[in-house]
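The complex appears here without one of its protein chains, the remainder shown in place.
Take a look at chain A:
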Amino acid sequence: MSTFDHKVLVVGSGAGGAMAAYTLTKLGHKVLLLEAGRDYDPKKESPMFRRNNEAPLMGAGNKDKNFGFYDATIDGGWQVPDEPYTNAKGTDFYWWRARMLGGRTNHWGRYSLRFSEHDFKGKSQDGNGADWPFSYDDIAPWYDITEELVGICGTNTGLDDMPPSAPGVLQPPPTPRIPELLIAASAKKLGIAAVPMHRAVLTRPRDDRMACFYATPCGHGCSIGAAFQTTTSLLPMAKATGNLEIITDAMVKSVAVNDDGKVTGVTYIDKQTVTEKTLTADIVILAASACESARILLNSKHAKHPKGLANSSGQVGRNLMDSTGAWLGAQIPALKGRPRYNEDGHTGNHLFIPWWGHKAHAKGELDFPRGYHFEISSGFNQPGSGVSGDKRGYGIALKQQVRDAYGSYVGFALRGEMLPNDDTYMEIDESVKDKWGIPVSKFHFKWSDRELKQIEHGLKTAKQILENMGATIGELPTAEKAISKGGEIIHEVGTTRMGSSAKDSVTNQWGQTWDCDNLFVMDAGVFPSNPHKNCTLTIMTLAMRNSTWIAKQIEQGAL
């Protein structure tokens, strides 16, 4: 390390950290990146083409591998060994982490929808939450560059909730499957469009990465680089510049600051030797995930920063949001025993239902703010430990029931926008430390009536779409019952939000903390709101835009 004279230190190798490292190293700046988990190489470690029967427990999930044996997540999940968190009384928050190079990008759903003008200026429209400190037009060109680099398949649909990408940016999406086509027709009868999903999956080759060969779930990791993860793209590309060094198993504890409010470096625990180490840097970028970066800041106390670093506004840890989630599904009798063909596709949604309610909002027809979308579950999936069907009796008649039922179920996964509220935030639990001696996060979480009304609307809509297809839906669950638990959708954002004023936000529009001008945040913590459209694409786009701004500041001598 002694010969590597880094200018910037980045904490975290997921969507934000890897994009920051990529952007800065490409612009000629030396970056040292710290990752709390172990090194990971998807080329060697992805279980491609493995069948469920080759895995313990037919691949089913458990406390060690929450999303199943083959899920790419390593040393992670709802609980991380030796790294607890606590919940306030009455809170049941779930905090997903992945301790591995590339973080959660190794297993994410790859859904990559742009936020639209409505999303950046929500408060101006309905008075709720906070506006972003820039508009859609400011970020649109950065979405284009990011989408082209990452490789996003999809189409410009022309719908108001899906702003178009520049011509030639999107790669062609895969053709829809039968249940998706049936759902599209059923939804259209209600005036609701189903359209190609945008996904970070290559359908055409790019640089060293191959195009998708339409097999083996993206969530297992992708050895050919078709499904985007930073470990097969941004990180090796950044390394190839010669300007990037990575230290894995480096769990950052705190950011060091001098009396002038200048950040001087970080303190981390080397997990291999369980020793505390310090590193200096001219510029520090936190991209450890929304709640982990906020935890680091709150744990970085200094005489001049008694509430934690960059927290003069008191907003660090506040404004925590997840996406709302709910699910409604049913068997479609008409799909029973349907003709077989290979429905793997790119293993995610080929079609989905984007939010259709902007016009209804404008007319004041909805009793909840903001929106949601539906992801579709359906298809001839690879059989695993669970088998669908009535399952009456035994023998050949029973087997026939299972064959008939195969591929006849469809479901709608609602993903919606949550608004910030005063009862939902994270803080430090001073009474509990993790194995590394670092005080842990403590969560407070509550849904408000705004989210519950949205869920109610979503369930009713999903029921109508299902009934149009001949499904029998009983009484709907209450919204309180149907809504996901906080954190369960794994879209935590907002804990270090950006804004236009140092009074009510943690960073400016560049992710630069108001209190320390050489300290930046580049994960979803900076989101002032949590649009329903999955956070990762915008994390990467912001990290690219804001790292480019940092490079300019360095060149101008401002940093």
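To be clear about the criterion, contacts are C-beta pairs under 8 Å (C-beta built on N, C-alpha and C of every residue); 3 or more make two chains touch, one makes a residue touch a chain; residues count from 1.
Assume contacts and distances are computed from a predicted model.
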{"item": "From \"Binding-protein-dependent transport system inner membrane component\", \"ABC transporter permease\", \"Gluconate 2-dehydrogenase subunit 3 family protein\" or \"Ferredoxin\", the hidden chain's UniProt protein name", "value": "\"Gluconate 2-dehydrogenase subunit 3 family protein\""}
{"item": "Chain not shown: contacting residue from A:Gly345, A:Gly371, A:Gly458 or A:Gly486", "value": "A:Gly345"}
{"item": "Option touching the unshown chain, where A:Lys262, A:Lys304, A:Arg403 or A:Lys552 are the choices", "value": "A:Arg403"}
{"item": "Interface with the undisplayed chain - residues on chain A", "value": "38, 44-47, 49-60, 62-65, 69-70, 74-77, 80-81, 155, 157-158, 172, 174-178, 181-182, 184-186, 188-189, 194-196, 203, 212-216, 220, 334-335, 338-346, 351, 380-387, 391-396, 398-399, 402-403, 406, 468-470"}
